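Please read through the structure below; I'll follow up with questions.
Omission of a single protein chain aside, the complex is shown with its protein chains in their original locations.
Moving on to chain A:
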Amino acid sequence: MENNFSTPSTPDAAHALAALNAAAESRARVADRITSPWWYHVGLGVAFALVFVSMSLRMANWAVGPFILVVLGLGWTLQRSTGVSMDRYMSTPGASQLSMAYVVALLGLAATGMYLEWGADVRWAIAGAGVLIGALTTGMGYRIDAAARRDLRAGL
């Protein structure tokens, strides 16, 4: 591969700038590779939705184990398929901010669903919240990926 700088032992400003530009280009290439395949975010969304639906069906006891296995399996398969291992949710400032907002929204929806179903006796409220959480998980997953890519390209 062509590189636009050589390696003198005492670099001048132009040489240092060329090296920094090459580093920025490399960061951009990594950013391109942290795009998760569609099945990762969709799979996570479906898994989250199903675990909440199982609460409405009073079947959460057996659903939690498979849910954890599915989440771990998706992460492992993602790592194998992209060849990159990283904490996508907390890797950069932009991704972290979105992840925090996601967690707050997820907890809010879950608490609302649980209150409605168990406190106000609204049947299927947790399942409804689960569907919203699934959609939120999928949508935010794409946005968090995009934020991580943007921050990496910007050198953050």
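The definition used in the following text is that a residue touches a chain if its C-beta (ideal position, glycine included) is under 8 Å from a C-beta of that chain, and two chains touch if they have at least 3 such contacts; residues count from 1.
The criterion applied here is as follows: contacts and distances are computed from a predicted model.
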Check your understanding: Name the absent chain by its UniProt protein name; which of "ABC transporter permease", "FAD dependent oxidoreductase", "(2Fe-2S)-binding protein" or "MarR family transcriptional regulator" is it?
Key -> "MarR family transcriptional regulator"
Point to revise | Per the touch definition above, residue among A:Ala23, A:Leu69, A:Val103 or A:Val122 touching the missing chain | key: A:Ala23
Exercise for review: By the contact definition given up top, give the residues of chain A that touch the hidden chain.
Suggested key: 1, 3, 5-7, 9, 11-14, 16-17, 19-20, 22-23, 26-27, 29-31, 33-34, 80, 82-87, 91, 152
